[in-house]
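Here the complex is missing one protein chain, while the rest keep their positions.
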Amino acid sequence: MTKQDMQAEQKKEAAEPTQTAVRSQGSFLDRTLVRLVNLWRDVSDTVTGTVDAGLSAEGDIRRLRDQMQACLEGRGGEVSARARAAGLGRTYLSLDELGRERFLRLLAGAFDADRTEIDAAVAALQEAGPDDRPKAESTLRAALEAPRTRLLTQFNALPQGVKFLVDLRADLMAHARKDATLASLDEDLRRLLESWFDIGFLDLRRMTWDAPAALLEKLIAYEAVHEIRSWEDLKNRLDSDRRCFAFFHPRMPDEPLIFVEVALVDGMADNIHDLLDEKAPLVDPARNADTAIFYSISNAQRGLGGISFGGFLIKRVVDLLTTEYPGLKTFATLSPIPGFRRWLSREIEAGRTPLTPAEADAICQVTGFEEPNDALTRALDAEHWHQDEHMIEALRGPLMRLSAEYLVNEKRRGTRAVDPVAHFHLTNGARVERLNWLGDTTANGMARSAGMMVNYLYVSDRIEENHESYTGEGRVTASSSVTRLLKS
Amino acid sequence: MTKQDMQAEQKKEAAEPTQTAVRSQGSFLDRTLVRLVNLWRDVSDTVTGTVDAGLSAEGDIRRLRDQMQACLEGRGGEVSARARAAGLGRTYLSLDELGRERFLRLLAGAFDADRTEIDAAVAALQEAGPDDRPKAESTLRAALEAPRTRLLTQFNALPQGVKFLVDLRADLMAHARKDATLASLDEDLRRLLESWFDIGFLDLRRMTWDAPAALLEKLIAYEAVHEIRSWEDLKNRLDSDRRCFAFFHPRMPDEPLIFVEVALVDGMADNIHDLLDEKAPLVDPARNADTAIFYSISNAQRGLGGISFGGFLIKRVVDLLTTEYPGLKTFATLSPIPGFRRWLSREIEAGRTPLTPAEADAICQVTGFEEPNDALTRALDAEHWHQDEHMIEALRGPLMRLSAEYLVNEKRRGTRAVDPVAHFHLTNGARVERLNWLGDTTANGMARSAGMMVNYLYVSDRIEENHESYTGEGRVTASSSVTRLLKS
Amino acid sequence: MTKQDMQAEQKKEAAEPTQTAVRSQGSFLDRTLVRLVNLWRDVSDTVTGTVDAGLSAEGDIRRLRDQMQACLEGRGGEVSARARAAGLGRTYLSLDELGRERFLRLLAGAFDADRTEIDAAVAALQEAGPDDRPKAESTLRAALEAPRTRLLTQFNALPQGVKFLVDLRADLMAHARKDATLASLDEDLRRLLESWFDIGFLDLRRMTWDAPAALLEKLIAYEAVHEIRSWEDLKNRLDSDRRCFAFFHPRMPDEPLIFVEVALVDGMADNIHDLLDEKAPLVDPARNADTAIFYSISNAQRGLGGISFGGFLIKRVVDLLTTEYPGLKTFATLSPIPGFRRWLSREIEAGRTPLTPAEADAICQVTGFEEPNDALTRALDAEHWHQDEHMIEALRGPLMRLSAEYLVNEKRRGTRAVDPVAHFHLTNGARVERLNWLGDTTANGMARSAGMMVNYLYVSDRIEENHESYTGEGRVTASSSVTRLLKS
Partner (left out) sequence: MTKQDMQAEQKKEAAEPTQTAVRSQGSFLDRTLVRLVNLWRDVSDTVTGTVDAGLSAEGDIRRLRDQMQACLEGRGGEVSARARAAGLGRTYLSLDELGRERFLRLLAGAFDADRTEIDAAVAALQEAGPDDRPKAESTLRAALEAPRTRLLTQFNALPQGVKFLVDLRADLMAHARKDATLASLDEDLRRLLESWFDIGFLDLRRMTWDAPAALLEKLIAYEAVHEIRSWEDLKNRLDSDRRCFAFFHPRMPDEPLIFVEVALVDGMADNIHDLLDEKAPLVDPARNADTAIFYSISNAQRGLGGISFGGFLIKRVVDLLTTEYPGLKTFATLSPIPGFRRWLSREIEAGRTPLTPAEADAICQVTGFEEPNDALTRALDAEHWHQDEHMIEALRGPLMRLSAEYLVNEKRRGTRAVDPVAHFHLTNGARVERLNWLGDTTANGMARSAGMMVNYLYVSDRIEENHESYTGEGRVTASSSVTRLLKS
């Protein structure tokens, strides 16, 4: 692969509008792995023979199982175990997708917890008297611990070993959806990573223009909400009235886990274009800023899916900013509503008419269609409708109201907000503060959020209460301006 | 407490001959705690009322339980939880010994795993079909996890919180011996610390004379084998032909966990006095050293008891030194035999006569006693016998033989060497290489090891084999010079 | 100024083909100064009144003179002196070009050495006996030292004060050409900076992709030979088979003084396009590189003009690379011949015909012009002639020969090579190794060097000899391939 190919690929990744909060990191991962293979070659020269990329030979699988077994037993002490782990890692990295799945399946199947042992421990627990009970519980707990977990733990002593496991889990998650055994391995690995990546072990670092270019480059690649278009765009987001903070793990010092971008502004921002405008005048945050706007938060490690850092990150950053700038009074997000358009389509498909008769009339008139749902669909599909005054007039009312309804009332299983971003901030104790008409008119913003954006507001002495009422009863707290929209 | 008092106390600690491999750190711990109380005052102002040092009031205990409950539930989000944990920590630190025991008992008892929940999960597991089994195991595993573990985890986000837990466990270990509930809490905390202090997360650092004085001071305090008498003595142990390495945890960067002292010498050292002699000429390790002698290894954190770093430390240091000095051919220890004298006394008390008739005669003659065992006891009790030629002549033969027998043949439960230092190195795969007559004639060395020292030898391509045969069958590998002693 | 304006301006700077080895740094300097003004506001609040940007008022000038006098006398001790220097600095920075010239003129004129004092010291020296002579010389030396030098020295204690003086000298150099008093001040400042920036005080640092973006950005701005077109281009120049080294001063840690870019390649590179090609395959420098090509060297601080670091930088880098890669056998440059085209035009204007009759015929035929000089001029002026086979055939012979003649034989005052890049490398002891036809076909390369490039070769045990013969007799050492061109 030439340098240009690499860069082009990376560029492409950076340029694609992303559908989920975690970007596809395909080629990045691959390159990291190439580096790992070289690193680990020094640790392990003893890897037995080469294996075809698809791991199709029976003999290879048998040899691999023996190698795993030896690694697990720690034969020859820690140093040998380390070399064996490195050997296993190199083998894994040399495999193609199918080969990796086979590798994972072998690990999941051959080194699962021993059912006989579990059943025996269960029986012993049931017979244990009060005094023997603690010991019986301890034995059962040990029996439930699959050996494969101990095997995975061995990798943390290797250079970049923790990153390897995180990336291995990214592979695993894809397969886990369709396979119970792999799902069970995924669960073991998730628990292991969760204990290692406990919030107490993470470092919060501010990212500035003085950070290494090799690190800043990763922000460009991992940004999942509003694409970073160039180094100038990036510099603008790290500038004097902008802030960027990231969590790091001591064993992955070059890899951000999650990062948040903040703008220090005067008044609550109502659209993303002004925030990202490189021509916008600078604000002196010590004098003129009263509001911190969290306008982007991106998970950088797909393999840490299901382990949550975001809420803590926001609160730590609020603490830091409050100390540095006592003038900041308002802490709010400026967020997309990424599930809005899809929800609206489904409503229509399901035959529900979300429009009032007056709204329906207006839209039919502007679009020239007779069926209101059809008219709404066509209107939202039309390119650049946000530049057409008539369309704007016809759509503003219904979309403001519908997005409010979507955020406040639409629940999954009765308690969980359908919109993933809403669910995240509501769980953290924020409230739905304001809907912003045409807050994001990029292609991506139009396609997913119908151009709408929303501010979630964090009020420190309401956070607990909001959090309780949302996680308890599924009740969404919203400002009066939003609830007024619902009633209209 | 005046500064001088503090220093006197610390001096005293440093000066006392230690009975175990981990020094009593009483006052050190106390001072650390004082610092913690101040640190955490900033985090938490909300701690409810003061509590008497003995934690004797019913009401206080009830309030404390509520506080623990709130902390556990994470009411009000992570930041509040953090403040609550800090409040609990400050309360704990303000208690006296009895109060702390009550605190720990409360934590152990009120936040243990829920038996009903466990029993239900067990029942569900037993009824589960093959497909439901993974989920049922997962549920059972969760049920077995005591809530108190999650509560303890909260402390890691506090400044110095990990050190707090390590020191709390040092308190706990004392109580755990006599109380099953506390033992069960201790077991939970041990497992938690074991996962955090996994060898893969530790940093190996060389300690030199360029290290901060505040850190070097701790080496003086924690040294457990051969007391560091002064800063000059310390400097000598860090000098050009000496090495000192320690493991650190990223969240306790100022606290060594364990450290080892190494001398680079020409030929295998046979006594400790030459190694610690500040008048000894310098060796150029790059040219004249063929042997690395590990002459002291000390655990620094009592609260990490039962979690083993030593074997890995030695092997990592061997790796490092091999790379830096290709001329090093031999890696060995110079170790005390700390259980030898006590074992000998017990043998005699038990009526076993460890001496041959000729040996018995010689000792009786030199000491003027008639009963050989009595004579041997009196001889070893005599002050400065090692300066008396006749005594030396009479004792050398039997003590060399007996120490060899003690090391090679004395086992607990048939497989574990009675001597703790021997057990440590044999488990690591070393062999008993050479016994050294009058290798340590300090008061401590005479009292515990009868002046004997031993070299354990690490031969890299024998380590695995030695380790297997010792841990498997309890067979101790020894050199021919040592086995000859046995036969004599 | 909006952010975009700033960036556009900086972009423009970076994009303009540069005529000299030091880029115009106008706006960069201005922004640095803005930062300085803020920094120094904290040091000095005592600056007396504001001054108009042109410094036109008599009263202002008088007050400024008093302030300089007070600063010079160190009234009130060092701290006051520091505040006064900061005040003077802020005043200077607030002035426009004319105001600055007046400021400098005031400093030069009012604080020059005292002629009466010098004359008295001269007289004393002439009358001094042998014993008094050292003291008399010392007195004379002190008299010759202008007070303004001491005043300038005061700035080094300010934050960024050394950078301020360097930039002030950049201003001064422009004026010094036309004014003897300012030239004399410039000479004082040059001597001061020369002693501070003595090579022994500089730090050599490798610039990698892990360097702060804020620093790498300056490489883009300061690159003076082959424009850095993008961050990808930059990354490519810092990559595994590329190296970049810079000198820094301890008091200007964020400002490179000079930097060199090196490619590690297999065989001596003959054109710049391959070196800068982002599609080119990577070379493993430890295995496949036998040659280090120095393809760009840029001075970054205009205000350090006349103080030479380049030769030392090259030699230090050669030392470093030799140690790291013993496989490197050849150290050479790939350099432009920036004065070649201009020299050729002057030759023609002066009526000298540089072509042989055969060459003249060929060129006339290809171009359709009758007069050979005219034909040559037109040919070289034609856009894209290097893409026309007939042109190439007609021009290759004469341009190879003429560029060889230009480099080897054209001297200023008989001993100094006319070409500035040639003069630099010949002074350092390199030799003219090879001429490269169409080595640089960028617009800039065609316009200045007629597409030619040259390799200067550094052979370590010939450097001294080459240096002596060039600096002594003006004799240029060249390879046989180059001398053959001369004879042809």
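All chains are identified by letter, namely A, B and C, in their written order; residue positions are counted from 1 within each chain.
Everything below uses one rule, namely that a contact is a pair of C-beta atoms (placed from the backbone, for glycine too) under 8 Å apart; a residue touches a chain by one contact, two chains touch by 3 or more.
For clarity, every value in this text was computed on a predicted model and none was experimentally measured.
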Key: Touching partners, among the displayed chains, of the absent chain   = B, C
Query = Of C:D284, C:D319, C:D381 or C:E473, which one is in contact with the hidden chain?
reply = C:D319
Query = Of B:W209, B:Y325 or B:F369, which residue touches the hidden chain?
reply = B:W209
Query = Which chain C residues would touch the chain omitted from the figure, given the whole complex?
reply = 75-80, 113, 115, 118, 122, 125-126, 131, 133-134, 137-138, 140-141, 144, 153-158, 161-162, 180, 183-184, 187, 195-196, 198-201, 250-251, 311-312, 315, 319, 428-429, 463-464, 467-468
Inquiry  = In the complete complex, the non-displayed chain touches which residues of chain B?
reply    = 2-5, 7, 209-217, 231-232, 235-236, 239, 278-282
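Following the convention adopted for this analysis, only the chains that are shown with their structure count from here on.
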Mean-CA-position distance for chain C and chain A (Å) = 49
Ask   = Which chain B residues sit where two or more other chains touch them?
value = none
